[in-house]
Every structure is written in structure tokens, then in C-alpha cells.
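Note that one protein chain of the assembly has been removed; the remaining protein chains are unaltered in position.
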Amino acid sequence: MASANYTYEHFNITFPSQYVAQVEIARPQKLNAFIEQMWTDLGAIFRKLSVDPDVRAVILTAAGDRAFTSGLDVQAASQNGVLAQTEHADPARKALSIRRHILEFQRDITAIEECEKPVVAVMHGISYGLAIDMTVCCDIRICAEDTRFSVREVDIGLAADIGTLTRLPKANVPLSWTKEVCLTARDFDAGEALRVGFVSAVCESKSAALKKALEMATLLASKSPVAVQSTKQILNYSRDHSVADGLNQIALLNSAMLQTKDVEAAMLSGLKKRKPTFAKL
Amino acid sequence: MASANYTYEHFNITFPSQYVAQVEIARPQKLNAFIEQMWTDLGAIFRKLSVDPDVRAVILTAAGDRAFTSGLDVQAASQNGVLAQTEHADPARKALSIRRHILEFQRDITAIEECEKPVVAVMHGISYGLAIDMTVCCDIRICAEDTRFSVREVDIGLAADIGTLTRLPKANVPLSWTKEVCLTARDFDAGEALRVGFVSAVCESKSAALKKALEMATLLASKSPVAVQSTKQILNYSRDHSVADGLNQIALLNSAMLQTKDVEAAMLSGLKKRKPTFAKL
Amino acid sequence: MASANYTYEHFNITFPSQYVAQVEIARPQKLNAFIEQMWTDLGAIFRKLSVDPDVRAVILTAAGDRAFTSGLDVQAASQNGVLAQTEHADPARKALSIRRHILEFQRDITAIEECEKPVVAVMHGISYGLAIDMTVCCDIRICAEDTRFSVREVDIGLAADIGTLTRLPKANVPLSWTKEVCLTARDFDAGEALRVGFVSAVCESKSAALKKALEMATLLASKSPVAVQSTKQILNYSRDHSVADGLNQIALLNSAMLQTKDVEAAMLSGLKKRKPTFAKL
Amino acid sequence: MASANYTYEHFNITFPSQYVAQVEIARPQKLNAFIEQMWTDLGAIFRKLSVDPDVRAVILTAAGDRAFTSGLDVQAASQNGVLAQTEHADPARKALSIRRHILEFQRDITAIEECEKPVVAVMHGISYGLAIDMTVCCDIRICAEDTRFSVREVDIGLAADIGTLTRLPKANVPLSWTKEVCLTARDFDAGEALRVGFVSAVCESKSAALKKALEMATLLASKSPVAVQSTKQILNYSRDHSVADGLNQIALLNSAMLQTKDVEAAMLSGLKKRKPTFAKL
Amino acid sequence: MASANYTYEHFNITFPSQYVAQVEIARPQKLNAFIEQMWTDLGAIFRKLSVDPDVRAVILTAAGDRAFTSGLDVQAASQNGVLAQTEHADPARKALSIRRHILEFQRDITAIEECEKPVVAVMHGISYGLAIDMTVCCDIRICAEDTRFSVREVDIGLAADIGTLTRLPKANVPLSWTKEVCLTARDFDAGEALRVGFVSAVCESKSAALKKALEMATLLASKSPVAVQSTKQILNYSRDHSVADGLNQIALLNSAMLQTKDVEAAMLSGLKKRKPTFAKL
Partner (left out) sequence: MASANYTYEHFNITFPSQYVAQVEIARPQKLNAFIEQMWTDLGAIFRKLSVDPDVRAVILTAAGDRAFTSGLDVQAASQNGVLAQTEHADPARKALSIRRHILEFQRDITAIEECEKPVVAVMHGISYGLAIDMTVCCDIRICAEDTRFSVREVDIGLAADIGTLTRLPKANVPLSWTKEVCLTARDFDAGEALRVGFVSAVCESKSAALKKALEMATLLASKSPVAVQSTKQILNYSRDHSVADGLNQIALLNSAMLQTKDVEAAMLSGLKKRKPTFAKL
């Protein structure tokens, strides 16, 4: 079932059950800190998974015991980053370069959100900075008890610009709490993340969390891909549009989607108590 | 106090206290499953309540012990539905028919949200599919301890298209949880619904929940209808508009509403510790 | 560190630690009820703090043990308010006057939200009506255990028009709860406020809450003002715009902000474990 | 080809060519001035035409030589209107009644815009007030040389509230001109209407304009109804949404519409130079 | 009829007919070029006119024969401007100062648009840069034949930031033309301005244009101020909102405005052919 062309230096892509892909961030010796090549690859991976007919659900996890990711590899960024490259330009020209750079970075992370298949994030250990930017793009977030989260960017002198400040206020976690953790850059733990609703579940260990994510992803992958992917699409659309627009959008989408054979297959299997089979999408 | 012209085959409309109407879904032998006539009637009922000067608060409940509603009557839908009627059309023409059908269905359910009076939902037992679409249109949701909820649609091969996927992301319950229950179609119980904030209160039984709802509706009905209905209107408006637009809207609305005699009546009754009387609206 | 020109009849402005301003509502003999001069002054104070280079974080609190504020001074409003002044105009002309009056009132309260520096609200005792309008404009809300909150306006015959009904549905507290407290005008206590996420923390007393707020504000004031103020700005922007617009906005903002010297200072201090110094903004 | 059930006291509905319906306002002895029954009927007519499979294009015209319409029948309105009915209510309660009344009136006129089929307006003679509200809802506007237009409402002491002030700024006629004619209520003639683009064509007489409209409607009715109705839908959608939203909408719509047999029929007929036939929609 | 408190160094405020105010830019020796004090004063003037019950229409014109205005006084700006003041700050801190400065400048020009009374712009001679920013805020634009317009900013190395690039695309003049004149900074004359619709009328001389503007303003001032000001308000609102929002807004506004006595006065005067009198607003 596994596909051959998912080979990347800092990511392991596996297929732990039918129609389920698992993306593992794999630079554990550096606490899975991100260098530019990594976010470029991450974008490519999720764009590929998005249209791969053999994939119906995705898990995002990270290698090693210590960290999901410590965030941006600050040392690498300060040596090779866009600021270093535009040293002699005037501030306006520097600004243009920086902006292009940020927009490209954002596009690669946004690929997770735009992946047509549902994505389950499994966090553990240090989950700082980019960890929030990435997982707030995922559909469902769960974590191990040892997870330590932080919207870290203020402490390196900047406002988080890869998505956290834009998406977290729309994740329906209390705004007073959101502002506190974004403005103070303080750590919060798994219990707090569960209480405010940033994660849906906390497991006792990374492996327990992965097991739970795999069960969930396998369940999602067993359902009609037409139904699951349409559901994800409308949930994301609704977040950014009025109710009137959202109702029109789902009516328009379902005007084609209800013509699928999956409805009949799903109903029959419900009546006959057997597992339905759905064609590739 | 009761009005005569609220007679419907599958709904009982009663007036349990002054200015309070109670709408009971009444097809208990079929777990209150919905056939097309029912949502057409439901829309008509709420459009009538919306402008009835004798009504200031509404309760939505359902007959029988087992279910608030099991959702769409799938069997009926597959026999008489829009798909059956357009069998010979090409997919584009089918799509147009389906879309019109969905939009009409949505309009009838949206009538609950657009009702000018506050609506309190009281759920119990099986509360699947359409149960969520309808109650997420209500202003306040409470339930009995035995309630079992599910956004069931994915399991019949389709994305929920009557409002759940559009309104639930705006009900300010955590988005990670919302996506999980919508994508997996799993059950959740009253305790979970309370913890995430989908319901405001859980009572030990259906009758206790109804009692609480009646107290709440009676309280709402005792207040200035100008104040209560303006409050509902602005809360709904604000959900879908920017803060700047929302502030302008309430300023414009109150430019007329503050000319009511209710303000004086309310203040006097506050000072004199007696119950105020407010003219019909 | 204190500035001389912050003298107002009903507000005490102090500077309890470096770069931290504290605004105390000071009409305790009247439960800190607001008369028109007070909201005009409040707007002026926050507009001044917004551009004062010696201020990087603000605390909003209130004098006395009994109340943060009981809200609008209703007696004063009924004697001198806009309705009294336009007695002989026709309803259209009255409406225009009322609307101008509400918009000005809103502008003064909105000055809290538009203050470029983060604002921490510390509530205690009676916190009714305007207390919610004001603190929902603050970034972080904490309170003492004895706080009694209420969106009181419905009980004086009107819909709250100074911001509560517009901003509370966007504070990411459950909408069913929000509607219940706005429509019923019932009291809720500190525990409930914490549970739904309206406040981020509850302290055992007003003085404990003030101590916590001061620590938080001092922490915020010690960080790069470029980073902190950009973070606040984007969080507020994101609440009212789509994710696509939000991402563009932070990319554009950071195209200039990343050219600050604060990033280098923050990184160095991180490496060298010493406290960084940031230039005034 | 004509349908039987289009009988209305003040409207003549005819079917002058295949798939073309013509709606004629018919109260010429009163300059086609509108009383309440008329706009209620107009709404009903266009909602019926919208879903009538025998109709693919609509013409809106008016009986008599002197006027398309002089607008609202002011005398009737002042005797039976909503203001008369709410005489004893307080200004807030009156406002609520007035608002409901305006919204219903708007809904009936908006039915023209929401008609799924393209509508061609043919104006002549006096075309005041409601004439603009109605025809700005039509897709294509043409007129006779003798037409005298006016956004008349300011001269009866009110702002036009049935759509002109909302839709005219979006009809892409110069805004300086739009504001001048709306604020001054001055007349403008056919030549001016053509020059600014309010109408697409001017014909020498009412009958010539009707002939041109019939040719245009017949042409529209001869084309694929899937193509024509989708085109109308997206043009209307785009007016009120961003380009990004508009592109997504047409992609979603066409994902079903391109599965029609009309594309093949249209292409073949293009190659073979014969007239295609399209199934009913 | 004239008010006493409209005295400004670089503006002459006169009252040429009943309820009509005329604002004349008066720095003709410098081609009416703007220094900071001038836009601050301009904002103050229009905010005052907006609420002055003796004013119902405003004319904006400029002193001298040669220029309406040559735009920003570039020499003054380069000596005292915000860039000079922040010389030693880092680019991020400079950016913050510049931004505050632009926003304040914009607010003063936007005061023209936000003036509740209609504003007629009369341009002549050189009308460069700020001339476009200001007059695109006016409701109706007319000009003398000798007017030479230019969106000049690109030629001093910057994008126009006081409103032209934001409002001109919404003035319903062809976008291809708009972009050409904004990108090339080329001159265009009165004839071209009329042809594309930027101005509504061209007169043979400045004095003829002023005469026409005075007639128009006098006409506007003779009508119901409730009707005129509501009309302006909704036209501006509609430009930036969807049709659905616009229809709701005018329904809400008119729910109070139709309770005016002006409707009766206007109707009676229409029947009796005499000039109506309307109370102050």
C-alpha cells in the first residue's frame, strides 16, 4: 500500500494502515528544529498527500522522545536567512524580500490546512513556536502528557508570522487565554491545553497518543472519502465565511457530491452491518 | 393565552406560561425522525412564532422518552427524495434539482435562528444528525443526562448540509473537538457536551430539563421584549460581522429602540421592586 | 518613571513598575458607576497611553472593595442624557441624536482595545454592565474570587450597545452560555467565568489578583515592545478577518518589524542568559 | 407554450416566443403606480418563473404609453401603510413594524434579481422611484428614447429603501453621477442613461425597445440553459464577493455543470452549423 | 446665517445661501499646497460641519485662478516630516512612526467622506495628488474646463497613501483607466475626467462651476435633511458592503427615519406646489 516516492531527508513517510499516511518530522538530534529545506519539503509532502488517491487520512508526528519540535532553527536562520542576504538594500527593498520570504514560508505550512484529507497532529515533549503554527493547521490535535507548549516567538523579538496569531484566535479556545500565551510566551502543559480545548485528548505517553491517532485515522479512512473530505472542506470554509455563505457553499458542493455511489454503499452497509467499500477519489 | 392556529400533524404547540410557546416534535414512534413535511411545517411554525405578539420566548423539545430525534428519516428520503425524482436527468440538471432542494430544507431550519424571539432547546435521548442542525440554530441549549449526540451524516456517506458544519464552528466550542465529532461521526454524551460548551446545562432527566427550560423561558418572557429581541438580534449579527460593523449596527438599532417606554418601565420597577408590564411588540 | 500629565477626577493613573501603567477607576462611593465625563476621560487616557513611549503594558483596575463598577450611573443618565435633551424633536431626529451619542460612547470604550499596548483587566466585587463592555476590550482578564458579573442591560429595558453584544460572541466563550447570560441578565461568579474562559485566572482576593496582574504586566513590559505590540495587533486583526487576510497582514507588518534591532538583542540575551534592553517605541 | 397559472390583476404574463416569458405591469390608468398587492404579486411571479422549466428568459415591461411606472402609489401608501396601522405604538414598536414591512417589500423586489433566468428590462416614459429599484435588479436594461428616469424618493422626504441606494452603486455607473441623481432626485433622460451605462441601449420607441428585448431574450432562450443560468449566477455572486471567493465558486459550480450533455450538443451544433436542442432544466 | 467659529488660517468658510457652507482652500500663493496644519484643520472643519444644524450641504473649492491644489507641500514635508523626526530609530521603529502619521493624515481627509451632509467638489486649474485624495471623498465632483488632474505620487517615489488608491477603484470609473493614470502619473484634462465619469459636469470657467455647485447645494439644502443625509449614508455604506447587508441597513435606518414629520411635509408641499420647511436635524 505504501507509495515509493515519499523520500525526504528530514521526514519519514509511512503507511501504517490502509489509506493512512504518517508524516514524521525526523531531525531529532536537533530537537526537530526546522531549517528552510524542511518547510519546503513539508509543503511538498502535504500537497502530494492531498491528491494521492491511496491516502484518506494523515497523521503528523515527530521522531525522538524529547521534542515534537523546538521550532525554527534560529542559528541557521540568522546565518542564511533573508536578512543576511539583503544586507545592502534600503529598508524598503529589504522589506520586499522579507515579505516574499514570509509568504513562501506561510504557503508551505498552509499546505497542511489545504490538504484535502483530514490531518491528526500528535504532539509530545517540547512543542514550541512552529509546533503551534503547524498543528493549528491540522484538523484534530492530541498530545502526550509530557508535552510542553509555547508560542515562543515574542522571546526572540518578533511576532509569530507563520500562522499562529492568525489561526489560534479562530480555533475557538478562549481569547483571553490565547492572548496571554501569545503575549507572554509562557509554557503551558498538556492539562492546560486540554482544559482550554487546544487539544482534544491527552494520552499518557507519546506511544499511547500515536496509537490513539492511528485508531482515529484508520476510522476516518474507513468512511466514505466523499463524505469525509467534503466535511473537512466545509468546516474550513465556514470558519472564514458568514453563515449565509457557508450554507450556500455546502448546498453547491453537495449538489454534486450527493450523486456519489457512496451514499448507497454507506446506507446498505449500515443496514447489513458490514463494512462498506468506497471507490478511490 | 394559547393561540388556535398552531395545529400540525407532527408537532404539538403549547403555551405553558405567559408569552411562552413550546414546540414539541411529535413522531415518537419513529424516534422523531424527520420526513419532508416535518421540516416544511417546522419552518412555518417558527416563522409564525417570530411575529406572534403573544409569544416572547420559545422552547423546542420532543415527545417520547427515547429520542429528541434520530435525524432524517433515511428510508423515506431514499424513496421520495430529490434523487429519485431526477433519475433521468444529466448530472448537471440533477445537481440543480438537488441544490434547490437543499436550499429549501436549509431555509426551513434557519427559520429557528431567524425567529425574533429567543429559543431554548431541550434535548434528551438520541439526538443525531438533524438534532444538531436544529439546536445549533437555537439560542440556548440544555439537555438531559441521558442524551446521546452525534453528527451522524458522514456515516451515511455525505457531509451534513443543513447547517451543522456551518454553524458549529461558530458556536465557540473548541475547533479540534468540533472537527473530531464531525469527521468521525462518533457519539458524545451530555457530560462531554457540557465540558466543551455545546450545552449550557445538564439536568438529571428530560422532565428536569424541561422544567429548567420553562423557568428560563418564563424569565425571558417577563422582561422587556424590546430589550430581549434586540439583544438576540445583535448577538446573531455580531457572529457574522466585524466588530466595527457590529458596533454600528447596535448604535443604529438602539437609536430607535431607546425611544421605547420599556426603559422607563424597567427602571421604575427596579426602584419599586415590582414586576413591570411591557406592551406587546 | 511616572508621567505628570495623567490627572483625572475619577481615575488614578500610577506607574507601579518600569513601563507599566495602572489605570484605577476611582468613584468608589458610587460603586464606580460611570457618568459621561468618566468615559470621555477613559478614552482620553487610553489614547494617551497608546502612544506614550514610557508605557509598554497597562493594568485596568478599580478603587474600593465592593465593586469594579456597577455600570452606567442610571440616575445621572436619565437626568442629563441625550433623551432628555431631544425631548421635542420628532422620532427620526431623536434617533439621529441618540445614534451620535452611542457612537461617541463606543469610541471612548473602544480606545481600550485600540491601545497599542497590552491591557490586563483585574475585576473584583460587582462587575456589571459597563464592566463587561470595558473588560472585553482588554487583552487578558483576571479576577478576584468575590467577583459577581452580569450583562445587566436587559434589566433596564435595553440591549447593551457599548460593545458587549458585539465582542463577547468573538471572545471564544461558548455561544450558548454567552446568549444565556446576555438574554437573562443573570449573575455569574468567578468560577463560572473561569470555566467558560471569560477570565484566564481567578485569585483569592483583589490584592492577590492585582499582584498577579502586576507580575504579568511587568513581564510583558520586559520584552521587545516591537514583538509584543505587533503580536497584539495581529491577534486583534485576525479576529475580524479571514485567515488569508491575516497571513498577508502579518507578512506585511513583519516585513518592517523584522528589521528591528530587538531580534538580535533578544537572541543574544537568550544565549547569554541576561536581560535584554530594548529601545523606546 | 404558455402556462395557465400566471393570472394576476395588475400583471399580464405572456410567452411571446419559445422559452421566453414577458411580465407586463398593467395598471396604466394610474401610471402603473404600485400598491402593496402589486409587489406581493411581482415577487410571486418571479419566484414562479425562476423554477418554471418552460422559461429560459424573461422580459419586464409595462402597459400604456405614458409610464413604465411612476413608482409607489403614495396616496394608497399613506392611507393603508404600516405607519397608519401602528399609530398608537411607541417609536420602538413602530420601528419594528416598519422594518418588517420594508424587509418584506425588499424581498419581493429582490425576487427579480434572484430569478434563475436572465431578465431584460424595457423602460419607457415615466420611470420613477420603484422603476429604478426594480430594473436595477434586472440583468440587462434597455429603454425607449422618451424615458424619463428619476430616483424620486428624496422628494417625498425619505431615502429610497427598496434597493436603489444599495444596488445602483454596484451597477458600475460613475459614483459621482449616482450620488448626484440620488441626492437631487432630478430627472435624467435616455441619452444620459446610456452615456453613464445605466442602460445598454436606447431605441426610438417603446415598441422598438420591446422588439429588441424580444430578440435578445429569444437568443438567450436558444442557448444552453445550464450555461446561461450559471453565467447569471456567477456574475451576481461576484458583485458581492472577492475575486478569490468568486473563482472558487465558479470552479465548484462548474464541477457539476460541465457534466451536462449541453457542452457536447453546443459544440456539435457549432461544428455542424445547426441549431442545438437543450433539455429542460 | 453664518456661524462665527469657522476661522482658520488657510481656509475661508462662508455661507453663500441658506444651509449651505462653502469651504475654500486658501493658500493660493503656494498653489494651495498642503502643509500639516492644513489637513489637521480640514479634518476639524468637516467634523464641525458634520454636526452643525445650520448646514445641510457643503461646497469644497479653492482660492486663486491657478490651482485647486498642487498637492502636498513637498518641501515642507521633507523638512519637518515624520522621517526627519525619527532619523536615529531602527527601521521597525521608524515604520511605526510613519504609520501613525499616515493614519492621522488619512483620518483628517476621511472626515470629508464622513461628513453627514453632502459635499460638492469644485475643481479648477492644477488639481494634483491630494486634490484627488480629497475630492474622491466628496459626493459629487464638478470642474472647470481648465482643470489639469494628476495622481502625482508615483513621480515623487511613493504610492499615494491618503485615499486615492483605495477610493478611486470604487468610484466606478473604468479600472483600466484608473490604473493607467495612477501608475503613469500622467495628466488628464476635464474632458477626459467627464468621459470616464470621474466628474459629473464640466463648466467653462471656475466661476461657472462654482455657480453650478451653489445651485446644486442650494437645491440639496432645500430638501428634507432626514432624506438627504440618510441617502448619503446608505450610498456610502453600500459601496463597502454586500447587497444583502445594504438592504438590511437601509431597512433598519428607515425604521426610525420614516417616523419623521418630513415625509408629510414633503408630500403636502408636493400636492400644494409650495416649498416645504423642514426642522433642523
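The first chain written gets the first letter, and so on, giving A, B, C, D and E; residue counts start at 1 in each chain.
Just so it is clear, contacts are C-beta pairs under 8 Å (C-beta built on N, C-alpha and C of every residue); 3 or more make two chains touch, one makes a residue touch a chain.
Note that the structure is predicted; figures quoted are calculated from it, not measured.
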Residue ranges of chain D at the interface with the undisplayed chain: 118, 139-141, 170-173, 196-200, 216, 219-220, 223-224, 226-228, 230-235, 238-239, 242-244, 246-260, 262-267, 270
Hidden partner chain, residues of chain E it touches: 74, 78, 83, 91, 94-96, 98-99, 102-103, 106, 110, 153-161, 163, 165-167, 169-170, 172-180, 182-185, 196, 239-241
Chain C residues that touch the omitted chain in the full complex: 241, 245, 249, 252-253, 255-256, 259
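Following the convention adopted for this analysis, only the chains that are shown with their structure count from here on.
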Farthest chain relative to chain C (centres taken as mean CA coordinates): D
Centre distance in Å when chain C and chain E are each reduced to the mean of their C-alpha atoms: 35
Centre distance in Å when chain A and chain D are each reduced to the mean of their C-alpha atoms: 47
Contacts with 2+ other chains: residues of chain C: 91, 94-96, 170, 172-173, 196, 226, 239, 244, 256-260, 262
